[in-house]
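I have a structure here, written as structure tokens, and I will follow up with some questions on it.
Subset of chains shown; positions unchanged.
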Amino acid sequence: MSDNVYSVSKVVGTSGKSIEAAIENAIETTSKSVKNLDWFEVVSTRGYLDGGKVKYYQVTLEIGFRYEK
Amino acid sequence: MSDNVYSVSKVVGTSGKSIEAAIENAIETTSKSVKNLDWFEVVSTRGYLDGGKVKYYQVTLEIGFRYEK
Amino acid sequence: MSDNVYSVSKVVGTSGKSIEAAIENAIETTSKSVKNLDWFEVVSTRGYLDGGKVKYYQVTLEIGFRYEK
């Protein structure tokens, strides 16, 4: 794998259901325009509230993808 | 929304079930004494252990709420 | 001044005009309900956008005030 180069994009996913669903929404949407997604790291976990309940989770990720040679 | 002012409180929620349930417990308890809760951010995710298993998750949040004018 | 105790509150001010105006809105609103405000520190500077322009600045402060003895 030596000499590979990767690019890292920052993406925010949201979901009314769970932290994992917000992560998966971010990755699924990114995979429509970028190939070779390889890893992600959670940068922050936030959410918005309405009437004293979680309206949706909002998770910021860094997503790494491999440059095509 | 310009010129609104928000206050931010730090709150710790716990739950034996999941990270999301600990977040929701923190928000539900806070909403009993504070109005206009608007957003939250996860500051740390910890937990306590018993017999090699998670006894409960303990999630620290910052919760933002809008000052009444 | 030895043996004084201070409390620190986190407050978010907004303004469509400037970073300083957002700071001053946060302090003015806080001073209506808390006495003896003594110092502040900027924690983050954010803003919201509309049509490629800054709609308003949003500055998060920690504000210190002296406990009455």
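A, B and C are the chain letters, set down in written order, and residue numbers restart from 1 in every chain.
Heads up, the rule we're going with is that a residue touches a chain if its C-beta (ideal position, glycine included) is under 8 Å from a C-beta of that chain, and two chains touch if they have at least 3 such contacts.
The structure displayed is predicted, hence computed values, not measured ones.
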item	value
Per this structure file, total copies of the shared sequence (3 shown)	12
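Here is the rule we go by: only the chains that are shown with their structure count from here on.
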item	value
Centre-to-centre distance between chain C and chain B (centres being mean Cα positions), rounded to whole Å	22
Rounded Å distance between chain A and chain B, as computed from the means of their C-alpha atoms	22
Centroid spacing, where centroids are CA-atom means, of chain A and chain C in whole angstrom	31
Of all residues in chain A, the ones touching two or more other chains	none
Of all residues in chain C, those that touch chain B in their complex	9-16, 25-26, 29-30, 48, 55-56, 60
Contact set on chain B toward chain C in their complex	1-10, 62, 64, 67
Residues on chain B engaged by chain A in the complex (per definition of touch)	19-20, 23-24, 27-28, 30-32, 37-42, 63
